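With one protein chain removed, the remaining protein chains of the complex are shown where they sit.
Each chain gets a letter, A and B, in the order it is written, and its residues are counted from 1.
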Amino acid sequence: MIDLLQATVNSPGTTSASYLPIGLQVLFVVGLVGFLLIITHFLGPKRQTAEKLETFAGGIASHGDARQPMAINYFLVAILFVLFDVEIIFFYPYAINFRALGWDGFWAVMMFVSFFLCGFIYIIKKGALIWED
Amino acid sequence: MDLMVIDIWLIIEKLALVAIVVSISLLIAMYSTYAERKVAAYLQDRRGPNRAGPFGILQPLADGGKLFFKEEIIPLTSSKFLFVLGPALAMITALMTSAVIPWGGTLNWFERNISLQIADINIGVLYIFGVISLSVYGIMIGGWASNNKFSLLAGIRGASQMISYELAMGLTLIALLMLTGSLKMSVIVEQQINGPWNIVYQPLGFLVFFICALAETNRTPFDLPEAENELNFGYHQEYSSMKLGFYLFAEYIAMFISSAIMATLYFGGYDIPFVNESSLSASIGHNLVTILGGFALLLKVSFFLFVFIWIRWTIPRFRYDQLMNLGWKKLIPLALFNMVITAVVILLLDK
Partner (left out) sequence: MTIIQILFWLLSALVLLSAIMVVINRHPVYSVIWLIITFFGISGHYILLNAQFLAVVNIIVYAGAIMVLFLFVIMLMNLNKDMEPQKSKWLKLVGAIACGCLLLVLIAALKDIDINNQIAETNTGNIGLIENLGTVLFTKYVIPFEISSILFLSAMIGAVVIGKKD
């Protein structure tokens, strides 16, 4: 107990003890949200009819199930997002250290960026992000 | 044993801080709805809410109270558990971001140095990035669980919009981090107190970040998930009672938090402009300067909140293809360009 908490005082931010307050906040926020959800569940009136429990489709009767296959563009955006996201994460350790790494590190990252750009231009040229069709 | 006593105080102090920060987030979110209606009224030459209390100042309380006493409707065809989980996740992620923002310096109280930052972690900026990346779930799960075509479409739209703008946001932050050399929010603010604000070096970065913040919070001109003329009411159309309230509240809290992030990263955080903090604290005391700094941050945040609202009532909504083109084909190359230029300039100047 002592060693975990004492570390916060010595060097802030560099030990896992600095995450303790975040844990506290998670507990607090989850508790608050759960509490509000439960309270409003009991406070409101309950006069439910069959029409009320239907899904709303702007006044007309809703047809069929909503869960149907979607346009592939959305999948493509999600896949490309994952790839670019990982590449961007790679830049973070560089950004923190780049003064120390100097020009060597810069050219290494430039090579990475050029591959990034190649992929990016390929995607644009192939029309993977065209939505107008 | 002496140490144990101090440690329990640390936990109590942090819990109190968490409670205060969460309450202030909720309060400011409530009054942003009021500000939104008042500003809209002013821009449209109306009066806005003026019945509840003087100048309608109690209107948010009435609105919030109403949500508690509304009937809770869960459609029969929906997935019940996920239907409740969606808004809860939206609210939790919105409230979690505030953990790493320094709301002020330190307070000297009973011989204890109380930091006004909940957690000063080594990877502060990435923590924000992480929580933002999780905020997609609230919209997606809620939209899908409703089992309504409009909700589903809005949820998918919202999710792809948010992930697209997350990329540009991550890239702009890198240029900023090259400048600061640290991910710790407290260090970033300290550097700005002792030197010029980051906006001076990163005007382009700030512009991209601001646009991304608009898109991440689903504010106009990027409010396609809530486009009522196309999608009835958006991803929360089946929701009622507090669950609807959570979605609406999460949006305003996200607006407040992203304003605070912009103020912290680019506009000096709790730095009081044109004032030398150390000489001021010698004359009026350390605690007072900290409190004034906190107010300075809140003033900056209010300004950004005003800009958010101003934009909403001025600019029309994008079409979906325009939105995606802006995010992918303009902002990402711009942010990448900004990053490379920043790196080259800093390396040349360091020589």
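Assume a residue touches a chain if its C-beta (ideal position, glycine included) is under 8 Å from a C-beta of that chain, and two chains touch if they have at least 3 such contacts.
Remember, it's a predicted structure, so these values are computed and weren't measured experimentally.
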Quiz item: Just one of B:24, B:123 or B:311 touches the chain that is missing; which is it?
Solution: B:123
Practice problem: Taking the full complex into account, find the residue in B:18, B:73, B:183 or B:211 that is in contact with the omitted chain. | Solution: B:183
Quiz item: When the complex is taken as a whole, what residues of chain A touch the one chain not shown?
Solution: 1, 3-4, 7, 14-17, 19, 65, 67-70, 72, 74-76, 78-83, 85-87, 89-90, 92-94, 96-97, 100-101, 105, 108-109, 111-112, 115-116, 118-119, 122-123, 126-128
Self-check item: Residue numbers in chain B that touch the chain omitted from display
Solution: 79, 82, 85, 121-123, 126-127, 129-130, 133-134, 136-137, 140-141, 144, 152, 156, 159, 163, 183
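Methods note: only the chains that are shown with their structure count from here on.
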Quiz item: So, what's the distance in Å between the C-alpha centres of chain B and chain A?
Solution: 14
Exercise. Spell out the residues on chain A that touch chain B in their complex, using ranges where they run on.
Key: 1-2, 5-6, 8-9, 12-14, 18-22, 24-26, 28-30, 32-34, 36-37, 39-41, 43-48, 52-58, 62, 65-67, 70, 74, 77-78, 81, 84-85, 88-89, 91-92, 94-96, 98-99, 102-103, 106, 109-110, 113, 116-117, 120, 124, 129-132
Practice problem: Sort out for me which residues of chain B touch chain A in the complex. | Solution: 3-4, 6-7, 10-11, 14-15, 17-19, 22, 67-78, 84, 88, 91-92, 95-96, 98-99, 118-122, 126-127, 133, 144, 146-152, 156, 160, 163-164, 166-167, 170-171, 174-175, 177-178, 181-184, 186, 232, 237-238, 241-243, 246, 320-321, 324-325, 328-329, 332-333, 336, 339-340, 343-344, 346-347, 350
